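First up is the structure itself, then whatever we jot down about it.
Removed from the display is one protein chain of the complex; every other protein chain stays in position.
Chain IDs A and B follow the sequence of writing; residue 1 opens each chain.
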Amino acid sequence: MTDRDFLAMEDWSPEEIGALLDLAARVKRGEVSGGLEKKVLAMVFMDPSLRTRSSFETGMFLHGGHAAVLEPGKGSWALETEEGAVMDGTAVEHIAEAARVLARYADALAVRAFPRGTDWAQEREDRVVRDFARYADKPVINLESSRRHPCQGLADAMTLREKLGETRGKRFVLSWAWHPKPLPTAVPASAAIAAAMLGMDIVIARPEGYDLDPDDTALIRQIARQNGGMFQLSGDCDDALVGADAVYVKSWGSLEHFGRPDDEAELRRGLRDWRLTVPRLRNTRGGKGVVMHCLPVRRNVEIDDAVLDGPNSAVVDEAENRLHAQRALLLELIGTRTTR
Amino acid sequence: MTDRDFLAMEDWSPEEIGALLDLAARVKRGEVSGGLEKKVLAMVFMDPSLRTRSSFETGMFLHGGHAAVLEPGKGSWALETEEGAVMDGTAVEHIAEAARVLARYADALAVRAFPRGTDWAQEREDRVVRDFARYADKPVINLESSRRHPCQGLADAMTLREKLGETRGKRFVLSWAWHPKPLPTAVPASAAIAAAMLGMDIVIARPEGYDLDPDDTALIRQIARQNGGMFQLSGDCDDALVGADAVYVKSWGSLEHFGRPDDEAELRRGLRDWRLTVPRLRNTRGGKGVVMHCLPVRRNVEIDDAVLDGPNSAVVDEAENRLHAQRALLLELIGTRTTR
Partner (left out) sequence: MTDRDFLAMEDWSPEEIGALLDLAARVKRGEVSGGLEKKVLAMVFMDPSLRTRSSFETGMFLHGGHAAVLEPGKGSWALETEEGAVMDGTAVEHIAEAARVLARYADALAVRAFPRGTDWAQEREDRVVRDFARYADKPVINLESSRRHPCQGLADAMTLREKLGETRGKRFVLSWAWHPKPLPTAVPASAAIAAAMLGMDIVIARPEGYDLDPDDTALIRQIARQNGGMFQLSGDCDDALVGADAVYVKSWGSLEHFGRPDDEAELRRGLRDWRLTVPRLRNTRGGKGVVMHCLPVRRNVEIDDAVLDGPNSAVVDEAENRLHAQRALLLELIGTRTTR
């Protein structure tokens, strides 16, 4: 049994991630059964979920285990995170007790905590998931924090390997898309990290004002280079797609305007053309670029119907791979026997 | 493995329904174990549920499977159903992706979607459950849509067979009841279809203005006749009960006033006498007419205490049969071995 956490893909080595993806492929082929008998995963959702919840619940069940789902007050549960706080306000429980107690009931914890404040400098610390990991003496899985969504990243990596075979030197374009509201950056950062760990050449195409957190951009660049890939920023969603092997479409909000959506509205206006269309798809390598998205996707806003329903789309396979990648992760973290 | 759906009882032949009811009786007697090992049912509740949820969850478990329950935002999850929609409003996910992804995680889907709009012409299309069935390549079970509640119908048919033995030619009275607010017509329509498929003589007693959807009335009449039964409408809740073998009490709203409860209030006023009482029950065949209701029931408003707590009442048995009928349905749709 391990106390190893899965808070971010980059906390694991490319070799470890590679081994996990090999196991995920075997799981998907039906070659691995059992391994989680009598095991319990306690899932804490501070924010809503459909895919994450049902895929983990299914994954635990398929190997003989059980996922207990907790939804603290549908987001209203005020969990105290400050050390030394005098808790005479609205917070009814300190994260220290919540984490320690759940670690007594379950073999692993999984936590979702989206950013909710207005201060990116604070949100970027990922306090909730990191404190759960600190206080719990069992593995903690990040189900999407302010900065990372590593389970999505794992499924993305699995999908890239499935669709492209050898990934080294292939071109991965993360392409910003318009959306009616500002979304978190955890998914785009995690997808780019995943592709970089596979040795792909990374291109991030985004309009002015929509850079990822500078530390994340630097990290993606560093991981890409360490794994033999190149890194490039682009301000043009047409140019970027030329020769792409995979296009990851995703919208995210401007961190410069974090927590102030009205201020961002001006910046966002005029960017509705950042959308994946069939003509743009033709610029990908041989017109065969793999189209990815974490879902849910806004049809005809982020990606056109003809693309989503066409032969390039991998979005449903990518969502299915959440299940298999997470089964591999659970077997690795709390599995009762050697599965590799 | 099949992709057959269970959206409405009339989509299945009377012979198929009969075989399902035979299996349900065997399940209830404890003669069938296992059959759903490693099987997952994804249940999507757009609307609340107690009985449906707990009976399906229990049914899956008892045969070795698992029901994953999803409650999208307690009704606030705006699922886009229009084809070709430009999704720049409040809907975050198109039903196409929701259905396709869940079909990758689960072996069958089950969906509850009550009517919510003000336009019956639109609601009567049952778009949500029918689109789930269209997009998912796995069986889809209707957990109550605008028009149908076939799992309730199945339990109703099972209860009628249990209580009456031979059902052909027996008198089934669907009797409207007063209620403080207008309720959907899915249950009364499904109950009458169920009884008609058993070859019963159908009587629908309702006040003026409370006809079911004309297509449903015509369908019930047609099914009754095809199965050797008669069909009759009545405007008098006393006359209708004379000689009844089974009385199905249920309130529903006037479709002429669909979505406009204030307008209906006038029509509804003065109808509080439409209530099953002990004196009325005496008019049933030998005073032994079986009293049915889908639950929840408004005591002393729809049915008097003395009836509900008396020897004629089958309402708790009927609710229990939800469990057994659904176990049979699940075994039929996704069971791993021949159980008949």
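Operating definition for what follows: a contact is a pair of C-beta atoms (placed from the backbone, for glycine too) under 8 Å apart; a residue touches a chain by one contact, two chains touch by 3 or more.
Bear in mind the structure is a predicted one, so any value in this text is a computation, not a measurement.
In the full complex, which of B:22, B:57 or B:125 touches the chain missing from this view?
Touches the omitted chain: B:57.
Looking at the whole complex, which of B:38, B:134, B:285 or B:298 touches the chain that is not displayed?
B:298
Could you list which residues of chain A touch the chain missing from the display?
Chain A touches the chain not shown through residues 38, 40, 42, 66, 68, 70, 72-74, 80, 83-89, 92-94, 96-98, 100-102, 104-106.
Pick out the residues on chain B that sit against the missing chain.
48, 50-51, 53-55, 57-58, 61-62, 74, 180, 295-301, 305, 308-309, 315-316, 319-320, 323
Basically, only the chains that are shown with their structure count from here on.
Upon optimal superposition of chain A on chain B over Cα atoms, what rotation angle is obtained, reported to the nearest 5 degrees?
My answer is 120 degrees for the C-alpha fit.
Can you give the whole-Å distance between the Cα centres of chain A and chain B?
40
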